[in-house]
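Yeah, one chain of the complex is gone here, protein chain that is, but the others are all in their spots.
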């Protein structure tokens, strides 16, 4: 299905080269001031053509709200919005009607549905993530009221890796460079790597790290909608994502309980922990510490060098992509990761409010 | 919530030291022969007390089916089953009524619910995974009919790591040792490490790798219930899991598109790929190749050495766990990972059948 | 599926003549005192064999709680419970293995599932409603805290009809007679009619009217989970139910807007209406007035006189039911209707709490 969330539910639609993409955000709380300027700014962060390290497809990605907002405030009814596809060069994709791009969804769509809009990847295009950024911006507006913030950054491009934990960086610097890396030295290296890869007609992978601050204790369902499981599902739903971990993640596999346990202490009358290896989530439920997690992206599958492949008829052929593509998806994925995190956290925030009916706040 | 799945839906219940744990598997196809011997064998693989590397709590974990099976076959109605808790030593947990175990869910449960069954972790205990193994066994029985198999193994314990891809091992050897590792040399090292850690009263983490074979092309929803996202959500819902990746996963972040793309070719009339970096999932949809993924487990939080902590009143105290605990959860987690994978794949298998109504099979 | 509700979710299981029936109530608020005596009393109201106007099958219908309750309070984790089937006379049903009972679900189950537990109707037996009554009792306990009460009564048996609106009766008299009718004169007539029908080996239909008091303004989703739609779905999910209406219901079709509109006025500073033709629900949302609705039940299909029918092989045959059956389901349906109403209202109550996050209560 094309929906995400329980009480706060985003349904998205649209193909890369159809008339429009868009979404319906249902369950959004009423009475929130919708800061359209903020939404626009968030859209700019994901927009194609924003710098030399991204695709040259140039889309304004202007959001048109169709419902759910009245006199500047959310009404509690579904907020629908569309983003028209203005810079379509479908002609670039004629050869993709039958030839399957390696490591792309062309083949599986044909097998699953028996019919496929081949232009620009159709529904499988990462263009759909623009819708998530818009919905995520709305979620951020609601979370701000409760003092919750979401901030992601590029922590790896190819073999250039930020080795230190997020607390070692000034995340306010993230937007100061085109790769969205808070370490300016590493940022420069990443930028050079991406440009070099681009010159080769090739692509490169990377990692986004995300930090959510201000989440109250108690969000997350204990078993199957753990906050960690919801975040994992949200992140794996982003195109090109191959992995997710939170807290010390895959590193935890190497360690011992005596080293990794987060020891509780009394911090001036407040229960706190000495460390945060748990990444702010214990038993699937937020524990009041910062939540942090990593999301791994593969190199974009569309490359500008020739690749052998087959057609839908099974004939072997050679494919050379035309079109405009990102040499590295990670800089533009930063706001997408944030958006999905904001949607997840707001949904769980609302669910938790429903739980303890005997409690007066 | 305590349910998982869309058309095939598992709801679980029960606390570690309550009367029983159990589950209701709803939507299970009718007419499947329920091989109770197979279910029992699967339960044995997860059972506590099965070897020196696991907890000494000894539970028979006998499954009682209450409904949904008639004359040996599934009827299509909900299959409910209970597993009674027979070896409860709640006395072990008296000191946990108020003291919060570090890196455990005690504290967040208290904050979330305001009330908590503290005995043995209550609902947050990994004992709940017995229910998943039973439901997963039923899912495997249904998948067998379609030629789909699920096989997991221990690929890491602490710093002892299987470096090669799953194709380099004979997975049939997995059950030949107590750690469930198909490399007998590494298995011996892992066993020694776990026993050594156990002697220290400490615990150690690890990784389970899982392989699903025989999945037809086309399973998985394109956007928000991608097969990869469903697997991630399922795995992150298992206690102590900190990370998930599939195919070349986090490694993909280091590479280039030209190296990683899975090139299509015509394999005697069948469309196939030269490599499987995608892990059998493309754009969230199965592509007919083997599906493989990794699941990272942290070291069990309960250790037998003293740890400082606080009580629910905020008083600092020192806690020394009693009770019986696993020094490493990974060997017993192998069947749990398989179970969750089987439930996910069967659910998606059923969903895909519903999709193309104009197609006669 | 066998689940009901959104945030408060009941999953039920079990066949009439299997080992047990039961349910899992998930999402129930934590901290509620579970009054087991009250649960038992509610179960008694639905119990078979309670009077001469009900079936003579005698079941204690004792509820065993397996989870979710600790030291007398709900913990917020799933509350699972089972009711063992103790008085099974499966021998009564041997002839039903192949012969289809008219207006029963035997035939459609065979067609839907290809396999069927024929004993006592298996899953399609009204015995499943015992599970609902137990879950409904728990819902009532939570609603009581917020001053919400649910009360149903028998308003029609065959052609004996309570013509006046519910406000004309003293509903406290409902439990003073075996048919659960607050008008003692009509109650006596109804009882005579049922006994007469029973002597004929026949059955008779009827109507239950239900009133919910104390519901705050604002419960119900505006479009597809209107409070009225949720109630309709809940009521139509009860065995033998053929219709539902609320407020002036089907009568509304005869009238004019100028007569039926509920005029607002200021009742000592509180907004109120002069009439309640809307039945407490406006645009799908509770308006603070009493909610009232009707539920129509058909005569029980199992009758003790001979009926022609066919077997699964298509052979024509004659069937004479044995077994023990209700001549009129309505008196025992009263608590079932209440239970479903309580579950619906509590679910919507919880959902509404989640909606206005910017509001401090």
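Each chain gets a letter, A, B and C, in the order it is written, and its residues are counted from 1.
Criterion: contacts are C-beta pairs under 8 Å (C-beta built on N, C-alpha and C of every residue); 3 or more make two chains touch, one makes a residue touch a chain.
From a predicted model like this one, the values you see are computed outputs, not experimental measurements.
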Touching partners, among the displayed chains, of the absent chain: A, B, C
Residues of chain A in contact with the chain not shown: 1-3, 9, 11-15, 18-22, 24, 26-27, 30-31, 64-68, 70, 73-80, 82, 112-117, 122-123
Touching residues on chain C - with respect to the absent chain: 1-4, 12, 100, 102-105, 107-109, 111-114, 123-124, 128, 156, 158-159, 197, 200, 202-207, 217-218, 221-226, 228-237, 239, 241-250, 252-258, 260-266, 269-271, 273, 277-279, 282-288, 294, 296-303, 305, 307-310, 314-316, 352, 355-356, 359
Where the unshown chain meets chain B, residue by residue: 7, 27, 29-32, 76-77, 142, 145-146, 222, 349-351, 353-361
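Everything below uses one rule, namely that only the chains that are shown with their structure count from here on.
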Graph class of chain-chain contacts, one of line, ring, star, complete, other: complete
Farthest chain (mean CA position) relative to chain B: C
Chain centre separation in whole Å, for chain C relative to chain B (CA means): 39
Whole-Å gap separating chain A and chain B, where each centre is the average of the chain's CA atoms: 26
Sites on chain B at which at least two other chains make contact: 1-3, 12, 112-114, 123
